[in-house]
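Showing chain A:
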Amino acid sequence: MEAWSQFVQLLFSGLTVGSIYALVALGFVITYSVTGILNLAQGDFAMLGALLCMTFVNSGMPFVLAIGLSIAAVMAVGALFERLAIQPARRSSVAVLIIITIGASFVFRGIALLAWGTDPYALRPFTGHGALEVFGAVIQWQSVWAIVISLASFAALHLFFQRTYIGKAVAACVINPFAARLMGIDIRKMSLGAVAVSAGLGALAGIVIAPISGASYDMGMMIGLKAFIAAVVGGLTNAPAAIAGAFLVGLLESFAEGYLSSGYKEAISFGLLLLVLLFMPNGLFAKMTGKRV
Partner candidate 1 sequence: MLVLRSVHVHHGHLHVLKGVDLHVGEGEIVAIVGANGAGKSTLLGTIAGVYAPTEGEILFEHKPLPYGKVEHIVDKGICLVPERRQIFDSLSVKDHLLLGAYRRQRRDRQEVKRDYERVLGLFPKLQTMLDRPGGLLSGGEQQMLAIARGLMARPKLLLLDEPSLGLAPLVVKEVMGMLRGLCDQFHTAMILVEQNVRAALQTADYAYVLERGAIVLHGKAAELLADERVAEAYLGAADRR
Partner candidate 2 sequence: MSAMLLEVERLSKSFGGVQAVQDVSFGVAKGEMVAVIGPNGAGKTTLFNMISGVIPPTGGSVRFQGGVINGKKPHELAMLGMTRTFQNLQLFSDMTVLENVMVGFHTRLTGGIFSAGFRLPLARREEKQAQEQAFSCLEQIGLAHLAWERAGTLPYGTQRLVEIARAAVSRPSLILLDEPMAGLNPQESKQLVDVLLAMREQGFTFLFVEHDMETVMAIADRIVVLDYGKKIAEGAPEEIARHPDVIKAYLGEEAV
């Protein structure tokens, strides 16, 4: 019984963390699919979202409004970033593009330092501090929120791509940018939209995780890197697979931590990254779905 409850506990821990990775990974995939750029500043959007939301809430704004406003603000930042840093350098080499996003990440982190300092901040959970008990395992409501929100975001995006006209236009851009251009679809606008939406997803991830782990100016890097692994494990252009990858990474970390030791947690997830890259460079789920976005 106790083993069972430990298992359930680890499962939920993994799912919670996985859902955060999933939101950020989704952003990676969208940006990469549409622009071909791996945005290493993706994790910093989560940081900006969390800290902005915290500030808005503390200034007395209603919670829902604060969330919406901070997501909108981060989307604006993302759009600005796309116009000022990514567009002008689109034709550069991979190394240069990677470093540009790293440079942007420095800027975001530096600005956050100026605005909020180094102290970690707390954000209140969406719905109280209570917890849920399942098979003897304890699950915070915020964890449930995290999982629900990430799945809901995915569902929303999926619907967006499958059911809406504009979503299909984006999909067309991803599949065949040349043909999409010939149809009069403005790729630059799509790229702007993609980065902005990715930024919004990142912000949402940050807002969801902040009540669990707190928010500080340097939280972006690790979230970003882990989400990165998730995206690669899933296959960089495949959104459902990236989400599966995110949950896989989350669960793997959680079980490794629960049953083995936590010292090698990082090595385990990056080891997974290497294995996937070497043996299945298109991602673990490339064959299973075979479909992009």
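The rule is short, and it goes like this: a residue touches a chain if its C-beta (ideal position, glycine included) is under 8 Å from a C-beta of that chain, and two chains touch if they have at least 3 such contacts; residues count from 1.
Basis for inclusion: all candidates are chains of the complex that A comes from, given by their letters.
This structure is a prediction, so every number in the text was calculated from the model and none was measured.
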Requested in this report: Counting any copy, say which of 1 or 2 touches chain A in this complex.
Outcome: 1
Query raised in the report: Which of the residues in chain A come into contact with candidate 1 in the complex?
Result: 165, 168-169, 171-172, 175-176, 178-186, 291-292
